[in-house]
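Partial view: only certain chains, each at its native spot in the assembly.
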Amino acid sequence: MFSVTVRDHIMIAHSFRGEVFGPAQRLHGATYVVDATFRRAELDADNIVVDIGLAGQRLAAVLGELNYRNLDELPEFAGVNTSTEMLARTIADRLADLVHAGSLGEGARALAGITVTLHESHAAWASYERTL
Amino acid sequence: MFSVTVRDHIMIAHSFRGEVFGPAQRLHGATYVVDATFRRAELDADNIVVDIGLAGQRLAAVLGELNYRNLDELPEFAGVNTSTEMLARTIADRLADLVHAGSLGEGARALAGITVTLHESHAAWASYERTL
Amino acid sequence: MFSVTVRDHIMIAHSFRGEVFGPAQRLHGATYVVDATFRRAELDADNIVVDIGLAGQRLAAVLGELNYRNLDELPEFAGVNTSTEMLARTIADRLADLVHAGSLGEGARALAGITVTLHESHAAWASYERTL
């Protein structure tokens, strides 16, 4: 199995609901360093998993919808705890939609899966892994 | 599949027995930067894999039993090569025991697995992955 | 010249005023990975720059006043752009006050200077360096 990963980042504000979150129930924020990994069983005719330039552009586009935002105010997250885990899934699912729509190139339709990892600090991170 | 990882570290002394270890047969030591990863198929009602604060505290407790110790003198490791690989398993198994005992919260009983990675330098690390 | 550095982090929300900040004028947030460096010309009788345990605790205390906060709502920052640069100075100055108050130990009064670096992502950081 092959994989290619590209890294980017976002800076967002949000708050959590639930005692488990302690002081993170207050409005605060995070930089998420985001790693998007594309997996594939065999390389294409160009010997690549995916057009890495296109992959970086699409990741930037998906992150652009969240970047410099207060997630508490986005309708799509109304009543939702925007945990690191949940955001990893959101970003992975949006990338998957773009793959299915052909936005990462026709060849990308042969991708087997996507993993998205969000680093919230030097000492904690979360991932979501899915098939395509 | 979702995962959450927390990072901490320990500083220990030990020695190895066996020619394969070369100069590491002498009493020496290591800083292990320890990454504990908790995996889970679905998020809980709070949209998280595990209470990350609790995960960090339990990891610190498990590491506290080893930190600033000469592992050669711990009865539990008598006659055992405390390799990076073996310590990764020890820490993963102790975290698994805590999960089963409910120490990471009732919700953590739905965890699917644990991976522990010990970085022994900027250029070498070892992991142990297990189910729960 | 000797130095010792300890690392910790905070997660905050804030917004900026001024066209130069572009989309960062919206309420957003950041994880700052914070490195506090203590400098000293000669080591003390214990062969150290500063009690590193105490240094870590005091850094955590200074960061605790900011962590999980919306900086826009803190009276001390009213009307102030809480840029990465400015926060580096704030944290350095607060650590300097603690050094002068003896909170890092009597020996720490011999410290020559402090540098605080805030990493706002994997690709950008800011520092403030001062004497004591």
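Should a chain be cited, it is by its letter among A, B and C, assigned in written order, with residues numbered from 1 in that chain.
Here, a contact is a pair of C-beta atoms (placed from the backbone, for glycine too) under 8 Å apart; a residue touches a chain by one contact, two chains touch by 3 or more.
Because the structure is predicted, anything quoted here is derived from the model rather than measured.
Number of identical chains making up the complete complex in this structure, 3 of which are shown: 6.
Going forward, only the chains that are shown with their structure count from here on.
Chain contacts in this assembly form an open path, with each chain touching only its neighbours along a single line.
Between the chains A-C lie more C-beta contact pairs than between any other two chains. In a homomeric contact, the two copies may use the same or different surfaces; for chain A and chain B, under half of the interface residue numbers are shared, pointing to different surfaces. Chain geometry summary: the mean Cα position of chain B and that of chain C are 31 Å apart. One inter-chain figure worth recording: chain A and chain B are separated by 27 Å, centre to centre, where each centre is the mean of the chain's CA atoms.
Not a single residue in chain B touches at least two other chains. Every residue of chain C that touches chain A in the complex is listed here, in rising order: 7, 9, 11-14, 23-24, 26-33, 67-70, 119-123. Residue ranges on chain A touching chain B, taken from their complex, read 16, 18, 20-22, 80-86, 88-89, 122-129. The part of chain B that touches chain A in the complex is made up of residues 1-8, 43, 46-49, 51-53, 56, 105.
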